[in-house]
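My questions will all concern the structure given below.
The full complex has more chains than appear here; those shown keep their coordinates.
We just call them A, B, C and D in the order they show up, numbering each chain from 1.
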């Protein structure tokens, strides 16, 4: 190898050629991926914004503040759905985060190894169960239970959606929180014990605060998941065509259900309006992701300071 | 006042699972003095230090026999670990302030023990930081993150945090090994200052340091105490060949 | 055996009440088992649309393809409006609808292969046995909200309706006049006859509407204006909530297989399946 | 400073809450799995796993045999060598003699279609078997010409088509998305210059991973099913899912690529290797376990997906024969389960599918664990 012979020159040229071809393949794949990203965004937005521009346009204000969705009479108001979706998501977070976090604490800090070995796979299973199964469970159990106590006499409700979404985001919250709890350096715990703190004090005054950015991003991911869930909530939400939810017993029509229920037959403006609903969902997710990125970059800073 | 026993260790053996990390330790540790533990890596210095405030309780699979008394009370039999740790504070090798403000770091201990009144906390925080000789450097940024100051400052904040629970004893495990020479000197001065009010036990891998600040020195080797005596004695006239070899840098 | 259907559909005839046999020549090749196979039909036909017709249509398809083993017919229940939309877009070969075509959909050809009633169903424990069209309208438009207003117990009425794509909903709204007033905002909207049936079966205070073929022991069909919900009554026209089942298609693009099937569905053999599932024959 | 009782109380309460939460979580799982298995397990059996979903009706011709060993039994059809029975108003073949001619039955295309026990006879010759007595049926079957034409219905009720379709969609989606995703990740991680552009791309990809699958369904239906006229088909479904999974595959792969130590790249380059050689010989092998886990997770998502598939792959229970067109429509287990609930309100049968799905998910979880564990072992040894 000390001297470059003729054969090696040929080999080198082949190498260069191969190098270029593969470079192109990798680049091409990246381009396809990026293009599909652009295609979706462009497509959803262009369809979704169409009804609000040009002649005969639908008032965007009416769309975003409207309280009734009835394609038959050309009323496309989604405000009550936004409220429903947001309330359902908030409710799920309010229930799911404490339960999830405390369960994560149990797994990461308290449970003996043997129990962890059982619970953890169980939670992973919970994460892998198709959402339709949660819907079936919601329909078969939760809706029936709520019906028994609801003043409206009906189980399909905001509460049912909250319950099912809580269950669905639990695995996300638990696994992410658990790993961020585990990532808290041992030295924090030692320092706390060294100051005479009890185990519980150490957990809640030191470990959990130190893991808060991880827990926060778990929460944000949970929000995204709850907001985007479709089939399971559609089966139990009630999907009323108008009116703001007045209590947890009220029916709601989540944004995702709205799309899912009508996309099979929608055409023309109606279809565009479903895309517009998609755009609203999209924007929610976008904001949620921005928050997530903020949190993770903050977390990165905090870590590097150490 | 000299040579009043604070801790008395009798026939102490410690196992990590099947591995014996401490072998038959017998030792008296004295009030108002600085005792230094030296010895090569892995000889059991940290392990022994941790038995004194029962930090080893947190490690799985540790077995301990023998006993340790503090002021005559058996710390394993007749005292709960939390009370013990409130009376025996600890400073670690790596500065490990909590990821919160300087103030909250120092106030952590008092709060844990039920003190929540702001004026009282303010006072404790100021006093502790002053004692740890760091007040002037941080008094303007008490609300800033404790992680945003230099390593040496962090270590003194950790010492202040320990002082805030008003312990009787302070254990220090290589408190300066992660620090630069200037910070090291500051901590050493601080230790000498503190020994008036506290009993201090310090682990160090730095012979000079042991020589400079400690009153007594114990030399550990593979879980045993080879020699334990006045520091001057140990450094100038070691009785044991192994001690001499170690001190003169022939191994380790 | 195809190409004769241009004259089968009367463009002006919509919502026709009298079941007119559309095809007069009988029998077609497909239903004479003793004739050796003369057909060389091969290919796939996709049908999308009404879910109410599923049971009838699946039997017909099964029977038809038994005699035409090279023909494959797929049916996907997406709701009548979806089926009609698909037919207009050319996304299927045949659309199935459980309601009449609307004005803007009239470009399509249609074959009526059955009539069906829409049953108004309640929980079996509900004491109410009869509702007038008027009452049904008022319940669905939100004017009546409590069973006590109808002589029942004091409980809120849980109104259950179908998704927008549903032909059953379209027909129901048209026949009750609900289309002009609009569904009450708080109505529960669910997908599919099955879900309506299950929701009503699961709630003592619910009211829903389903195709006749979904009446079973779990839900109770009320009499409407005093008339029982039976195929006979619907056929006679005394039970007013009745509508046609149609197959719609594009004349220009219909394949021979599709045409053959369209012809088959009105044949006597096929019509037996209509009866089997509580529908009303067209012949 | 002594510990006060107040602290002890607080500790106790918090500890209680922790145990409560963990119990709730476990209880939820137990209740869900319990519910599904309670409802669904009775319906899971060999027939359920191996049969077609829909009844299959076929017209067959059978040449009778003439060896008359008359038993005179009412349920034995001598000329066909079969026992028949009346079940649910249907005439069903109960057993078939070993030399019975129905084993050589042919369908309308003259292709062999062997009759099996359990087949329902709907028609024989010109006799319709609807509402017929056993005697009449026997008579109709025994009489007539040398070849008898019968209409046979083979009952369905199984999930075989959905199992097969699910596998097809998994395979197709991965064939499309895995190479593109992995190559794209390699490009982004190994070739692309860090900077604004790359950050924007990463941000976009990250965002796409969070978009609800129903939006992908909407997009897929309009673009693949309607505009590109693929109709409800495995390909339209696979395309839609591919786009949906790409972001996840790219970011997970990038994660694992990042974990490959920089020093591996340096030493390989230091030995005179080209970039491509370094990638193919060092980086990809080191990242392979991580990539595999990403793929298994993708399979899990495909198995569980419904919203994006219902309107792109359809809900027809058939084994797809082509990639596009109406013979390509395919319901996966999950979409069929949803369909069942919606159209038939049959929670039992839906739960039976759910049981199969859960078992599948458990299997996938174990597989990905196995791979990770193997990988860890290799790393530490």
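Here is the rule we go by: contacts are C-beta pairs under 8 Å (C-beta built on N, C-alpha and C of every residue); 3 or more make two chains touch, one makes a residue touch a chain.
Here the structure is a predicted model, which means the values were calculated and not measured.
Novice: Only one copy per chain type is displayed here, so what's the full stoichiometry of the complex in this file, written with the chain labels?
Specialist: Chain copy numbers for the entire complex: A x1, B x2, C x1, D x1.
Here is the rule we go by: only the chains that are shown with their structure count from here on.
Novice: Per-chain C-alpha centres versus the global one: which chain is nearest?
Specialist: A
Novice: Computing the C-alpha centre of each chain, which chain sits at the greatest distance from subunit B?
Specialist: C
Novice: Most contacts: which chain pair?
Specialist: Max contact pairs: A-D.
Novice: For subunit B versus subunit D, what separation do you get between their C-alpha means, in angstrom?
Specialist: Between these chains, centre-to-centre, one finds 62 Å.
Novice: Which integer distance in Å separates the CA centroid of subunit C from that of subunit D?
Specialist: One centre to the other, that is 31 Å.
Novice: Report, in whole Å, the distance between the mean C-alpha point of subunit A and the mean C-alpha point of subunit C.
Specialist: Subunit A and subunit C have C-alpha centres separated by 39 Å.
Novice: Would you give the residues of subunit A that are in contact with at least 2 other chains, written as numbers and ranges?
Specialist: 139, 196, 198, 201, 235, 264
Novice: Can you list every residue of subunit D that touches 2 or more other chains, as numbers and ranges?
Specialist: 1, 3, 7, 341, 347
Novice: Under the definition above, what is the set of subunit A residues touching subunit D in their complex?
Specialist: So the residues of subunit A touching subunit D come out as 15, 18-19, 22-23, 25-30, 32-34, 36-41, 43-44, 47, 98-103, 105-107, 110-111, 119, 121-126, 128-137, 139-141, 167, 170, 174, 196, 198-201, 203-204, 224, 227-231, 235, 256, 259-260, 263-264, 271, 274-275, 278, 281-282, 285-286, 288-289, 293.
Novice: In their complex, what parts of subunit B are in touch with subunit A?
Specialist: Residues 53, 55, 58, 82-83, 85-86, 89-90, 92, 94, 96-100, 108-109, 111-113, 145, 147-148, 158, 161-162, 165 of subunit B touch subunit A in their complex.
Novice: Could you list, by residue number, the parts of subunit C that touch subunit A in their complex?
Specialist: Residues 78-82, 84-85, 89, 155-156, 158, 163-165, 179, 182-183, 185-191, 195, 198-199, 202-206 of subunit C touch subunit A in their complex.
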